[in-house]
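A single protein chain has been removed from this complex, and every other one stays in its place.
This part shows chain A:
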């Protein structure tokens, strides 16, 4: 005990440094983790404060989960979250790598810089603004798209109430915002490739296409695997803004735009159903946790260096 106190004293300066961060982590991360027990309770506000509310709320076992999974919503939000994320991962990877290779091959480097600047721009725009950008195209009365359709004598489409178009719109918007960031990450890696590989390939008579196929892509493979696996670890989480702001929270589109994150948000803010939305959130956190552990285990099998832990 005494030696522990001495250790604490010896490390006091370091402990002081981690103190603010530790307090933050305890309040904003660990306390909510403890609050996840509300998934198994019927929440009732107690006048004695937060802890009393959590502790004194009645245990209901798995009732919240039973209720959640008895509705059709549980299936829809799980399907939407998974399918969209799988598409985003695959399409996003292809688009980012292809763009990075094209950017690196462009002869005019100044032009390449200008392109990079433009492509990365959407990354810095919030989805609130992004949703207005989309609105200028999709507005039923004024939008550009209905305008163009009118030229071809096609009847205007009421975009914000027709769910069949939205899977494409959401994938497109996800690409629009994400391809710049992805391609810059891969471009940084391409620039780091030793040029002598390309010279050797050229001397052996390899065409440009063959050089890309046999030098660039294999060199990018480790990064592609790691980023993809990290994305798979997060496959149960989605970009809230994309699914909430871009469809303008339109109820007619919920069947194709509702994901776990938006479901939890609406459960909390619109319905005030604390039990069920906590249960949905815990379902997301728990499955996400298992997925990260599994994917990290797989990464470690493939390439120990790249594993997260």
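Basically, contacts are C-beta pairs under 8 Å (C-beta built on N, C-alpha and C of every residue); 3 or more make two chains touch, one makes a residue touch a chain; residues count from 1.
Everything that follows uses one rule, which is that contacts and distances are computed from a predicted model.
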Chain left out of the displayed complex - its UniProt protein name, from "ABC transporter permease", "Aspartyl/glutamyl-tRNA(Asn/Gln) amidotransferase subunit C", "Sulfite reductase (NADPH) hemoprotein beta-component" or "ATP-binding cassette domain-containing protein": "ABC transporter permease"
Residue among A:89, A:157 or A:185 touching the omitted chain: A:185
Absent-chain interface as seen on chain A, which is shown: 7, 10-11, 13-15, 17-18, 20-22, 24-25, 27-36, 38, 43, 45, 49-51, 53, 99, 102-122, 124-129, 132-134, 136-137, 139, 141-144, 146-147, 176, 179-180, 184-185, 187-188, 190-191, 195-196, 198-199, 202, 208, 240-241, 245, 261, 264-265, 267-269, 274, 277-278, 281-282, 284-285, 288-289, 292-293, 305-309
